[in-house]
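All protein chains but one are shown in place.
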Amino acid sequence: MLEDRAIPAEPLIRAEGLTKHFPVTRGLLAGRTTGQVKAVDGISFTIGHQETLGLVGESGCGKTTTSRLLLRLEQPTAGRVLLDGRDVHALRGGDLSRYHTRVQAVFQDPWSSLNPRLRVRETIAEALVVNRRVTRRGKLERVEEVLHQVGLPLSAAARYPHEFSGGQRQRIALASALAASPELIVLDEPVSALDVSIRAQIMNLLKDLQARQQLSFLLVAHNLATVRYIAHRTAVMYLGRIVEHADTESLYRNPLHPYTKALFSAALPADPDAPRDDMILSGEVPSPIDPPSGCHFHPRCPFAMEQCSRVEPELKAMTAGHAVACHLY
Amino acid sequence: MARVEERIDAGFVASTAPDEAGPRPRGDLARLPWISFVIIAVMVFVAVLAPLIAPHSPTEQSLPDKLRPPAWQEGGSGKHLLGTDVLGRDLLSRLIYGARVSLIVAAVALLAGGGIGLIVGIVSGYLGGRVDSFLMRVVDATLTFPTILIALLLAVSLGQGLQTIAIAITVLIWARFARVVRGEVLAVKARDFVALARVHGCSHLRIMAVHIVPNVLNTFMVLLTLHIGFVIIVEASLSFLGAGIPPPTPSWGQMVADGRSHIASAWWLSVVPGAAIMLVVLAFNLFGDWLRDWLDPRLRQV
Partner (left out) sequence: MDAGAPVVLEVRGLRAYLHTRWGVVRAVDGVSFSLRAGETLGLVGESGCGKTMTGLSLVRLLPEPAGRIVEGQVLLDGEDLVTKSESEMRRVRGRRVSMILQDPQTSLNPVFTIGDQILEALRLHRTDGGGSLTSRAEEALRRVKVAAPEQRMRAYPHQMSGGMKQRVVGAIAVAGEPSVLIADEPTTALDVTIQLQYLALLKEIQARTGLAMLFITHDFGIVARMCDRVAVMYAGRIVEMGPTRALFRAPRHPYTEALMASVPRMEGTVARLPSIEGQPPPLHNLPTGCRFADRCAYVDDRCRREYPPTMPVGPAHEAACWRIEPSPPSR
């Protein structure tokens, strides 16, 4: 067992006013802009060392865009992401290479995450090879190490992705994220494409890795039970904004925001005798191109008041570690 | 080994499964396109070994022997198995040397045109944006050119010869490759492993070389084989129109043209090379079809 490093007080990641708008274009050469998709609309959060932040919400809420902003797959329209106090989008050269060894990712679809033409060991070692000088031997040793960490046999290294099942491919993807010894792994729906019984395997693996390798996770997911099992803190997103965030236990025991309540009520318990206090929302999820004014949730909110359509509510801390953006509070 | 059930499941929902080399079962041997293989092999063999195989020189004239019919006809002889043309040249030998010409032109044009098309397609598809828009407009423009007209223009301005034809055909086909390759690149680009390569810190060049190109090669190779027939016909057409390989070098298209005026009496002059063109193009097309089916897992029967 590794000796636990003392956990620094300053969070690993800090996002401030993070915003991403995509222009909607028309015209022969994509010239005119006719609108904006406000995918992420000014969010702020932190991820501590050895901590998992869960990001939940439904389609269009902006959680995937947020994860892409953290990974530098998108440039923010406004706001910034800080790693150890430095703006990640301003990094260049050697600093950028170091960033890539510190922040990695695992995506949802195991069938699309691995290059079918590369042997498993090449995929796994890529972050290492591209960002650091490693000898061939050093590379192979590291590949073996991480294969062991994710519970795959060493013989996997020389094989091709098509020889593996979905669950095994996700393990390979995880190994490839671990190879450069990152501090943060962005997990975008890591288990939703897997069979139910395999999900438990992978979730347990993630928990173990976090403890042993001292990792932080940003867990983007729509399955609330999964998030509860792994995340220390959770933030709920709706149409590009964070509507509530709290310590996971606090959030799940006492959801405050009406949307959070609706979300929780929609997570059907595996118990036929559970009380059915459904909060069925009316209408469809509005489009991020033309979000409702004021509080984005007001058209579907059973508790909407007059000011909800005019004024956007601020995130207010209710108790230590539990904040909500709602005029009810 | 990815479970059979997972593949079956993946087949019912819109499949995003990448090209996978699955296990090849035993029964496949019977489904190989043997006839195509044989015809192609014979053509290549003949073309390469032409000087050793041809019974006569293709350019040697022998006026007393002119317009002899093929050996199995009345008046034919074993000396000239497929007969002779109007200048007494042996048709079989000309056919054999003509195979060489067709093959060389096809190879050069395809490599050049295919190569340019591959690069343009990859750059355009991967970089996107203005570069993509611009390059695709160039491709569109090129595709609207009337094939033979352009080739004729080039032949007239650059003079006849192997070089000219090769250039003409290259100019004509690169755009087709570019377009199809770009489509494939867009599909590959959308797959998660490309995004993950960026997360790993790969440069654009590395992504193109290591992740994009290998996953586009299958389609590219199929496209190549399917174009061989086209290129052979273009060359034959140009030679037929007199803008191709200048005489006395034999070219199948030119031979067909030469035989036109004697069609009623000495039919073999046009029919024999014409049949050769048809057989070879058919063989390459069938081969290309088979290659595409073989490489594309989605078309395979469950």
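As written, the chains take the letters A and B, and residue 1 is the first residue of each chain.
Assume a residue touches a chain if its C-beta (ideal position, glycine included) is under 8 Å from a C-beta of that chain, and two chains touch if they have at least 3 such contacts.
No experiment lies behind these values; they were computed from the predicted model shown.
S.K.: Looking at the full complex, which residue from A:195, A:247 or A:312 touches the chain that isn't shown here?
M.R.: A:195
S.K.: For the chain left out of this view, which of A:46, A:97 or A:165 touches it?
M.R.: A:165
S.K.: Specify the residue from the set A:119, A:132, A:159 or A:228 that touches the hidden chain.
M.R.: Checking the options A:119, A:132, A:159 or A:228, the one contacting the hidden chain is A:228.
S.K.: Contacts of subunit A with the missing chain: which residues?
M.R.: Against the missing chain, subunit A presents residues 58-59, 165, 167, 195-201, 203-204, 207, 222-226, 228-229, 249, 252, 262-274, 276, 278, 280-281, 284-285.
One rule holds in what follows: only the chains that are shown with their structure count from here on.
S.K.: So in the complex, which bits of subunit A are touching subunit B?
M.R.: Listed in rising order, the residues of subunit A that touch subunit B are 29-30, 71-73, 96-97, 99-101, 103-105, 107-109, 111-118, 123, 126-127, 130-131, 160-166, 173, 176, 180.
S.K.: Write out the stretch or stretches of subunit B touching subunit A in their complex.
M.R.: So the residues of subunit B touching subunit A come out as 1-3, 6, 10, 16-22, 129-130, 133, 191-193, 195-203, 206, 210-211, 214-215.
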